[in-house]
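Below is a structure I'd like to ask you about.
With one protein chain held back, the other chains of the complex are shown just where they sit.
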Amino acid sequence: MIVGVALLIGLHPISPARTLDDYEHKAKDTAQSVLSSIETARLAARVGTRGDAFGPYVSVMLSESDTAVTKAQGVFDSVQPPDRHADAIRTRLGVLLNRASDGVARLRITARRGQLDRLERQARPLEHLATRLQRFIEDPGQVGTGAA
Amino acid sequence: MNGPGGEPAGRQVWAVLELLDRQLVDRDGRLAGKIDDVDFVVDDDPDALPRVDALLSGLGALANQIGGDFGRWLASIERRLAARRDRAPSRIAWSDVKSIGSSVELAADRDDLDSNRGERWVRDVIIDKVPGAGHEAE
Partner (left out) sequence: MKKVFGVTLGILTAMGGFVDIGDLVANSATGARYGMSLAWAVVLGVVGIIVFAEMAGRVASVTQRAVFDLVRERLGARAGLVNLGASFFITVLTLIAEVAGVALSFQLVSDVNYLLFIPLVGFAVWLVIWRVKFTTLETVFGLMGLAMIVTIVAIVQLHPDWSSLWHHASHPSVPPGEGRPTYFYFAIALFGAAMTPYEVFFFSSGAVEEKWTRSDLVLNKANVYLGFPLGGLLSLSLMAGAAVVFHPLGVGVDFLSQVALPTSLALGKVGLAFVIVGFVACTFGAALETALSCGYTMSQYFGWQWGKLVRPREAARFHLVVVSSIVVAIVVGVTAIDPIKVTEYSIVLSAAALPLTYFPILVVANDANYMGDDVNGPVRNAIATFYMVLLTVVAAATIPLMIATKAGS
């Protein structure tokens, strides 16, 4: 049992996606996770700019969000898309993930510099990104204009 | 348990069964280990019931109770740690027992008991080296 627990804690086997459905599911999970990180980052920016939290706290939360986005991105990138349709999903989500990563990283850097007053303004693009991620989660298979 | 197993029990034997796993307390009220096993002796008188000869405490006796592979492994550790060459676990003579309640009180000081070798070793080798070990408690 101890070995089982150790394995569960230590290893995080990333299973390959064999079907489109499977891939879509993983894409949705990734998007949900990144959405969560973005919303957290937005809240962090808000409390930072409004003076509801002190610098180190905001920095820590933004760093954690940043790490979470990067990790989700890394995990998703490593999954082999099974077919052409999956490729489209990958492209579409990839754009959103890059934006998320950039956006949160920028907030992290600003916070670490102690420029808390700028955070809320810098976090505004994330609102739009959150909406797009939400739409993606609702329908990942929609093949349309990937970038916008 | 050592001794004639499976004999119909007299009150003494049942009382002894209850002794197993009881807490031992020395004359200063300090905890001195558990009763890991009990040693019986049968007198020559054919009507005599088995009576308790000694209480056994220590890893060796405990290993017996646990049994199985794990018990044997414990017993081998005890053998290696024991100062004495023989395999017998520490004995506390029945005459040293002062009273029996939810715990068993002894007339001896636990520092005199063989079964507390481990405690003394840890105390001397490790604990006493740290400042404040003799610091008054409550």
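Per-chain numbering from 1; labels A and B assigned in written order.
One rule holds in what follows: contacts are C-beta pairs under 8 Å (C-beta built on N, C-alpha and C of every residue); 3 or more make two chains touch, one makes a residue touch a chain.
Source: prediction; values computed, not measured.
Novice: Touched by the hidden chain, which of the shown chains?
Specialist: Checking the complete complex, the chain left out touches A, B.
Novice: Which residue from A:22, A:39 or A:120 sits in contact with the chain not drawn here?
Specialist: Final answer for the missing-chain contact: A:39.
Novice: Among the options A:47, A:88 or A:105, which residue touches the chain absent from this view?
Specialist: The single option touching the absent chain is A:47.
Novice: What is the set of subunit B residues that contact the non-displayed chain in the whole complex?
Specialist: Touch set of subunit B with respect to the missing chain: 20-24, 30-34, 36, 57, 62, 65-67, 70, 102-103, 110, 118-120, 122-123, 126-128, 130, 132-138.
Novice: Hey, which subunit A residues sit against the chain that's not shown?
Specialist: Considering the whole complex, subunit A reaches the absent chain at 1-2, 5, 8-10, 32-33, 35-36, 39-40, 43-44, 46-47, 51-57, 59-61, 64, 68, 112.
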